[in-house]
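Only one protein chain is missing from this complex, and each of the others stays in its spot.
What follows is subunit A.
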Amino acid sequence: MSVENTVTTKTSSELVNRDKPIKVKPLNKVTIVIRLTLLSLVLLSIYGFLTFDYKDVGLIEGIAASIANFRVMFTEAHFSHFNFLEGLHQVFITIGLALLTTLIGAIISLFLGLFAAQNLSTVRVSNMIKSFVAFIRAVPTVLWVLIFAVSAGLGSVAAVIGMTFHSVGYLIKAYSESFEELDEGVIEALRASGANWWQIVWQAVIPSTITYLVSWSFLRFEINFGVAVAMGAAAGAGGIGYDMFMASTFYLDLREVGTITFYILIFAILLEVVAIRIKRHLKTV
């Protein structure tokens, strides 16, 4: 506190007249705390690296072996347990899982998001939905899938329900915050002309926020694609993730893991390209 006071009481002329360099950022409590935190993190990292149990693996050898593995994975990728078309089929299953969960999640979230937005709903309803949704988001997607696996059995059903659940939690927050960004005056103008709630929603709120809604949904779709790959392995939901799981843990086939990684990489890039195009299109229309 004392540091802050001495800084703020200095006049600008005092600062110029002194021989010392002029500080742009005064040293206050916040900067001190940030610097101390960073410093302790650096010290802890150094201490960690010095005291790791490396067994007999040397750092250099370890790095060399990993690079060799990566080289095998990506330069000698091959098909052994499935062919190209079968692999493609599995990728589409994974995409289907991501698309389905995003779509169901988006529809549910659109309606609940409207009620969760403070400018369109009452404070009580909004807070209720928001706190419930915060709880959903606090539990990771994988855990939700495993929770639903208790009743639905491990497999694609549990994966769809669990992933949808978490998507809803994520999208309600994203949508309702987009709705809240809307200029209060626009709502006021329509209300003043006698428009009712649904008319305001469809004629003003959704047209004004559609770019945000689409880009949030697409972002969630990309996340769900990644989660769907993991769910194939962890929850037996099928798709390319399951092949990855088999190739790595049962067949110990690095080359096939490489093939699958290429599949996922290519589709991830395609999704990104499509997302950018859609956003550009929405901005200009």
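In this section, contacts are C-beta pairs under 8 Å (C-beta built on N, C-alpha and C of every residue); 3 or more make two chains touch, one makes a residue touch a chain; residues count from 1.
In this section, contacts and distances are computed from a predicted model.
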| item | value |
| --- | --- |
| Hidden chain of the complex, named as in its UniProt record, picked from "ABC transmembrane type-1 domain-containing protein", "Putative RNA polymerase sigma factor", "Glutamyl-tRNA(Gln) amidotransferase subunit A" or "Phosphonate transport system ATP-binding protein" | "Phosphonate transport system ATP-binding protein" |
| Which of A:Ser131, A:Asn196 or A:Thr249 contacts the chain that the document leaves out | A:Asn196 |
| Footprint left on subunit A by the chain that the document does not show | 183, 185-186, 188-196, 198-199, 201-204, 207-208, 210 |
